[in-house]
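Only a single protein chain was left out; the remaining protein chains are all shown in position.
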């Protein structure tokens, strides 16, 4: 069950951290409509994170009934090395194009991932996958449209998008490299083989990039990974310092 | 003695927060020499803050011998509303011109302030004033030179400096408006009457601005104040969340 | 021979007002009525948008996942309100770009309350309770204002606002039952937001020259002082439930008037904030201008792409 907790936390942290990043845009978007759309995605991700943390807490409390935890313990009282989110999720927002491209890469992965997770033998994960998939389908469409719009927009927007792709692409490989807890999850029948969805993801990305008149960067899986085992980029520490401040400063309070 | 603690904390917080802001530049300055110079000022301010916090802790512990505190308690375990630093100190670094101008306004105030504080009837404050004054004299000279250099540099640098002056000037008034604890400090003979150094400060600023071919903004003391009573700008919360993270996340540890 | 009755448009307009009918975008309306509405609706829209900033300041620091979701949804609602209101103003013949321009160059105002900083989590509660509370007090009568699109926008907005207000109250209630530190945090927030909230109703009637005209046009339904008094009466009661005091030593029930008396408002502060010298005026406008400027290439690209699509569709 430790592997199961890790697995659920990995999915929860992904959703929380990307939702957090997106929420930083709230009030600062390029147009009101986009401000609202991105906040919506942030809310969806936050909702997914909550379901997952609640399930992780349930699993944890079965193992440690004497010191039960809640979703908030898991989100607010773990430090950088305990977070398992992929490095892609924690990358800075940059400009609007970087944000929508990060969302596109992530939603693309989440889309194929949740499709598989619907067949999990863990009924809770199954339920979360089914519910989340509806949201993610919209995220994928929305972010695809923005990638196309900006890729095939002005010369400036195309340049910006191609640069954003170069910056973010190295962080995509990690999603398809299995961590130990994922291998256990696959063996036990509740998880998805990360590599099994790579081809579909890449196909979708290639399709959208081609509509966007952008070229897909070519890089080898390398050292831009480690999130699943808690080896993050330097950004996450600052995210957590801000996010966790109140829970850390006023321990044990109800809010 | 509560007023005395407040007074010492006010001076300590000023030094810590401005030192913290300056230290954010470390590794990112416009030239190595300036990186080093500003880090030096940050180190001096941090040193002043430590002396002052140590003294404040001493005063506090005399009143509360059962739960003694250290300099680190005072710096790391108080929240925004307990910090007393002037709003000027917490303003974002902005560009290099904003940083040196913020330093100039602050050093100018500190210079005349410590000159007076040398005559405090509190021997500890006296000693800190005497020691600090040497450092501040250098800070004032260095920042004056930069204000002149950038004011009387290129057209671009002049515009930037004049804008920086407009942005920062409203925060200078607060330094000369007495808080209750300052009035007590004056009555008891250990503090400086804030208004008493305003003329000298203004004279010095006018002199340097005239050399810099800049005009001194004209504003009335207004609502850009409150730091002394803990009513800050929204920036301080983020500074503290970052600065205090480890002490908050790992309470009671030795580092 | 038939007689042709010629009714002058002005009379039709006033007649409609008298019969509590709505004025619609295609109806004739006096130019000062149109201008007053544009000023008021756009100012209201700007307030929603600028109002996202002080609360948005705590989204990344909300103390629990639930609170984070509620706050994010709330600030998002405000963006939605902004949208409704800009759309309502556009029916009067002004573009959203033009309104933004007026906001960014300081010509248009927004509610001065948003020029105060949010310094603790409790401020989110206090804003919900007091600021949204005052807003609702102002806005509920606006649901019956004479201009159709504005009135309909206000109906949607008021429904959400009262939800926000309850959420704010609930944050304070939770803090009031929390640790001594939390209670102090909440009392402090109430202390700081009380007077600015009182100022949200605008200057006293005696110095509010446009009130009469606005009431005649049925844009306004109550005077500033009437609404302010209602607000005080409600808040004074609710503060008791919360167990917080309001920072006004002169606040006292007056059995004769059937209202709470309250102390003098610092109109000098109000005027300073209105005139740009509030604690955060510069931050707020800078943030809005930056969002707009940073978004320029995005809007350009979106337009360029749409144009390309149109050309393609035409060619196909």
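For clarity, chains are labelled A, B and C in written order, and residue numbers in each chain start from 1.
Assume contacts are C-beta pairs under 8 Å (C-beta built on N, C-alpha and C of every residue); 3 or more make two chains touch, one makes a residue touch a chain.
These numbers were taken from a predicted model, which means no experiment stands behind them.
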{"item": "Visible contact partners (per top-of-document touch definition) of the missing chain", "value": "A, B"}
{"item": "Residue of B:35, B:58 or B:200 in touch with the missing chain, whole complex considered", "value": "B:35"}
{"item": "Touching the absent chain when the full complex is considered, from B:75, B:108, B:164 or B:214", "value": "B:75"}
{"item": "Listed residues B:47, B:92, B:178 or B:222, member touching the removed chain", "value": "B:47"}
{"item": "Interface with the undisplayed chain - residues on subunit A", "value": "79-81, 167, 170, 219-220, 222-224, 226, 231-234, 237, 241"}
{"item": "Touch list for subunit B against the chain that is not drawn", "value": "16, 20, 23-24, 26-36, 39-40, 42-43, 46-47, 49-50, 53, 71-72, 75-76, 95-97, 148-150, 152-154, 156-157, 160, 242-243, 245-247, 250, 253-255"}
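Here is the rule we go by: only the chains that are shown with their structure count from here on.
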{"item": "Centre-of-Cα separation between subunit C and subunit B, whole angstrom", "value": "37"}
{"item": "Junction residues of subunit B - those touching two or more other chains", "value": "79, 237, 241"}
{"item": "Contacts with two or more other chains, residues of subunit C listed in rising order", "value": "61"}
